[in-house]
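So, subunit A:
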Amino acid sequence: MIHCFQYLVYGLYPYTSDKEGPVNDSMPPDMIWRIDDFQIDPSRPLYEQFVEQIRAMIAKGQLAPGTRLPSVRETAASLRVNPTTIMKTYQELERLSLLVTYRGQGTFVTNEEAAISRSRRDLARTAVARLEELAQSIGMTLEQFIALAKEEE
Partner candidate 1 sequence: MSRRQRPFSPIVEFEHSAFTPYLPTTKKTASYWVLGIIIAIFACRIGFGDRYEPEAVYVLGVSLAWVSFIAPMSIRALQQPSQPFQEWWLTFPLDRRTLVRAKLLASLRLNAHIAAAIWLIVTVHNFSAAVLTESPFHASLGRLWADAASYGLLFAAIVLLITCLATLAPIALHGWYRLLIFPYLVLWGFPMGNLGSLLQGEVQTDRWLQTPMVLLYACAGALLGWILYHVAIVGVAKVAMKGLASHEPGKALVHLHRPASAAQRTVRGRPTAAGFRSLFQLERSRHRSIAANKWLQLVRGILVLAIMVGGYFSLSNSEWIDMIRAILVIPSIFIITHMTLTYANDMGKRRLEWMLGFPYSRLKLAFSRLLAIWATTALWLGGALLAAAVGAGIRYIVNRPDSIGTSNSLYTAAYVLLLFTVYIIFGTLVSHVQYSTAKYPVLSAIGLPFMMLSYVAPMLFNQYVLPESLPTAGVSHSLWIGLGLFAVIGLPFALVLFVISTRGMAFSMLASQAKLARRSGVTK
Partner candidate 2 sequence: MDHTITIQCTAVEMSFKKKKALHNVTFAAKSGSIVGLLGPNGAGKSTLMRILIGILEPTAGTVEVLGRKPGVETLGQLSFLPDRGHLPNWLTADQWLGYAAGIYPDWDIALEREWVRKQEVDRSTSIGTMSRGQEARLQLLTCLSRRTKLVILDEPFTGVDLLSRERISSAIAEETADGDRTFLIATHDIREMESMFDRIILIGDGTIKGVYDTEKLRDDGRSVESCYREVFA
């Protein structure tokens, strides 16, 4: 129900650019990406890293659901990254249902709880997998590993 109200509001207020126009209380504030938000390794495909890190941001709640993201053009300019990369990033995130695009209105972080919790689960899974790898490299199982960490001196 609240979603319908938001879509109505978007319909009534025309698309405004970052720099001008009043900010409506019911509309989430716009944001600008900063290069410090990301840790990019130039030896790996860039868009993969952007996808991973934006996914983590959404999972951690750093990007609130319903946040309007800057356009591909604006993102490319503020991050100083090839727009094709950004486009692929956004497309991949949309495929994962983490972003939604409304024609003429922009790209938004999804409000769908299911998608967000799915991404949280993926975040947990990758982290745990890495932990397991590390544990195996010193010949332990994951549970032994965690117990070892909790051990007191």
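Methods note: a contact is a pair of C-beta atoms (placed from the backbone, for glycine too) under 8 Å apart; a residue touches a chain by one contact, two chains touch by 3 or more; residues count from 1.
A word on the picks: all candidates are chains of the complex that A comes from, given by their letters.
Everything numeric here is computed off the predicted structure, so don't read it as measured data.
Within this complex, the numbered candidate that touches subunit A among 1 or 2 is 2.
Only residues 40-46, 72-74, 76-85 of subunit A touch candidate 2 when the two sit together in their complex.
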